[in-house]
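With one protein chain held back, the other chains of the complex are shown just where they sit.
Going in written order, the chains are labelled A and B, and every chain counts its residues from 1.
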Amino acid sequence: MSLDTVLGSIFTVAFIATIIRISTPLILPALGGLISELAGVINIALEGLMLVAAFLGVVVGAYSAQWFPGWPGWVYPWLGALAGILVSLVLAWLLAFVHLELGADIILAALAINILAQGGTVFVMFALTGDKGSTSTLASPALPNIVIPFVNRIPVLGVLFNAENMTGYNIMTYAALVLTVLVWFVLYRMPFGAHLRAVGENPEAAASVGINVRRVQYTAILLSGLLAALGGLNLSMGYLTIFQANMTAGRGFIALAAVYLGNRNPIGTVIAAVIFGAATALGAQMGTLNVPPQYIEMIPPFVTIAALVIYNLRRQAQLAANARKFQDKLEQEHGAG
Amino acid sequence: MTLSQKQKQYLMEFFRILAVILIALALGFLITLLVSEEPVQAFKELLTGPLPKISWTEAGLKIRGINRFGNWLEDSITLILVGLAVAVVFRAKQFSLGAEGQIYLGALAAGIISLHTSAPAFIHITLALLAAAGAGFVWGLIPGILKAYVNADEIVSTLMLNVIAVQIYRLLLIQWLRNPDYGYIATDFFPETAVLPLVIPGTRVTIALFLTIIAVVATWFLMTRTPLGYEIRVVGDNLKFARYGGINTRRVIALSMAVSGILAGLAGAHLSMGILKQLTLNISFGIGFEGIVVALLARNDPKAVPLAGLFYGYLRTGAQIMERSSDVTREVVLIIQAIIIILITAERVLPLIQQWRMRRKLPQELSADHSEAAHVA
Partner (left out) sequence: MPPFVEMRDIVKIYPNGVVANRGVHFSVEKGEIHALVGENGAGKTTLMKILYGMEHPTAGQIFLEGRPVRIQNPHQAIDLGIGMVHQNFMLIPSFTIAQNIVLGQEPRRGRFIDFEAAARLTTELSQTYGLQVDPQARVEATPVGMRQRVEILKTLYRGANLLILDEPTAVLTPQETADLFRAVRRLVAEGKTVIFITHKLVEVKQIADRVTVMRHGEVTGEALRTADVSEADIAQLMVGRKVLFRIEKPPQQRGPAVAQVRDLSYISETGRPLLREVSFNVYAGEILGIAGVEGNGQTELAEVLSGLKPPTTGQALVNGRPVLGKGPRQVRQAGVAHIPEDRLTNGVALDASIADNLVVDRYFRPPFTRRGVMYPRLIRRHARDLMHRFDIRAASEESPVKSLSGGNMQKVIVAREFSSEPALLIAAQPTRGIDIGAAEFVRQQLVQKRNEGKAVLLISADLAEVMSLADRIAVMFKGRIVGIFQNGPDITEEELGLYMLGLKQQSPDEIETLQ
């Protein structure tokens, strides 16, 4: 394929649709990571939480058809989603409990959760299906897509609003959209959000005005579990309709990177997640151009490190500038006195 | 015989960790009960599988299962090297999670030397090992310098560098090193001059075994018998005190991560030059993170790492055998591992007695100083 065709395919609406689909399972956990980060409890268990939710969504969705025969078909995937969310919340609670009550280091405890998720999903999958790779033997349910009516006839808008095949985006894409706005409002317009940010910035001050620091941090970790779960469900019941072992493939960590690259605010975080999504989509296109996709895969981590370095260098420069300013002031005083 | 205070401490720590392991195994067994038709058989395989079966027959002494025993040692070698790597950085209180990336680049560097140079075996192997160590060193030094001089959080930077390392590995493997005639992505097998010589026939236990013993001694020596080791320990115990004492804390932080990288890089060389004898798309399967549990079990003490590595390697090998001969997958070990990490790091659970004893002696004075500090503030 020539460069022209690749460029042509990039500057199309279909490409935008691809980015939207790829970004969804990054945006949701990134919002979760943001909430816990702002509350002063970094959550690197997003990866594992996504994984368990993705797994249980598929399994419970598939089995509920056997358990509750005769129920309307659309209910089953939602039962699965509910189970996925619940198990993610349980693990998030476990993380919060061992950190806040038992004094466990939150990084190590989160790593343990990730390992538990990685092992636990394969372990249970094998026990249920006899397969360690994927749930291909299960009749996998999917969460519905949402099709925007009437726009399909319009050339560009049809693809933009309803994706390439006019089949619409997964409901989790819309959830991501709504939740971005919602998270912003909660964080910046509601008392709970103010308390959460206060706890993250100066817990002592927050406690001094009667905010229950521990409760806020519990809630933040649970919320991040909820959002990570939605991201995981999107992966296995929307983006794909199957669970594969370790299918999150580092998305939880990339989501966390988006939080830092996005300067720890919802809008920035979502933009960063979309940039990472675009990089992946671009990688897929570049593959056809014989540009190795590995180059593209390196972009998100590289950009994140660069952002981390630039942020810290700027702070150092600022401190140095302050020091110079004071020194000048002192010398002036000295000269005058 | 009376025990010194230090020995008593060690002993208490040992029993504490033993208790954690037993609890984790018990919970693992409970979970197995839920899914398995033959849980007892499965757990018996898990716990005895790696041992060779020795029996007397009319034909004389007969040893079966030597390859299982070999698997145990092979895996333990990787775990011990990575465990040492993690123990060094954690001792400096740096949360580097970069072992995974260092393993990949160590394997890659060893692979490139193996495939693209030729020399007599001794020199070839030495060069490849040095390349692996160097790659790990550099990949540890980068986040080390970023932390020490720019104050860039090492958790984020090492996780990101892991992704970059794996992509560099794949890029070079796919674009350059692979043999396109194979049906899967892999390089040629390494020339004989670059494959680590076998030590136990019938296994893949190579001279990496001796290298690992040397690495343990060297790390122990580094941490207890060199100024850098002292500096790493002091920086880990109290960064401000280290600075007050005149230690160049930035240099120590950067070096602790780089030295750790050497060990992880060597683990990568063991995987490529000893186990696989070629480079394949996946080599580590997350073993860089498993090193954390080894270091935790060893309480970051290099002397204790071999024991922890052998224990955890035993568990992993037993799990593989269990998977082959029962209806339980080896992932049960990951669950046990997670429980171990949580129980060891959940400080307030097990050492309650210890803490209670300390509380009676120490914090009263601490609180006195705090109250004074409050006056000053």
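Everything below uses one rule, namely that contacts are C-beta pairs under 8 Å (C-beta built on N, C-alpha and C of every residue); 3 or more make two chains touch, one makes a residue touch a chain.
Just so it is clear, the structure is predicted and the values come from calculations on it, not from any experiment.
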Given A:L128, A:I148 or A:A194, the one touching the chain that is not displayed: A:A194
Touching the absent chain when the full complex is considered, from B:P52, B:G202 or B:P227: B:P227
Contact set of subunit A toward the excluded chain (per top definition): 185, 189-191, 194-195, 197-198, 201-202, 204-206, 208-211, 319, 322-323, 325-327, 329-331, 334
Residues from subunit B at the interface with the omitted partner, ascending: 4-6, 224-227, 229-230, 233-234, 237-238, 240-248, 358, 361-362, 364-369, 371-377
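The rule we apply is simple: only the chains that are shown with their structure count from here on.
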Distance from the mean Cα position of subunit B to that of subunit A, given in whole angstrom: 29
Subunit A to subunit B touching residues, read off their complex: 42, 44, 94, 98, 101-105, 107-109, 111-116, 118-120, 122-124, 126-127, 132, 250, 253-254, 256-257, 260, 292, 294-295, 297-298, 300-302, 304-305, 308-309, 312-313, 316
Subunit B to subunit A touching residues, read off their complex: 31, 35-36, 95, 97, 146, 150-153, 155-157, 159-161, 163-164, 167-168, 170-171, 174-175, 286, 289, 292, 296, 327-329, 331-335, 337-339, 341-342, 345-349
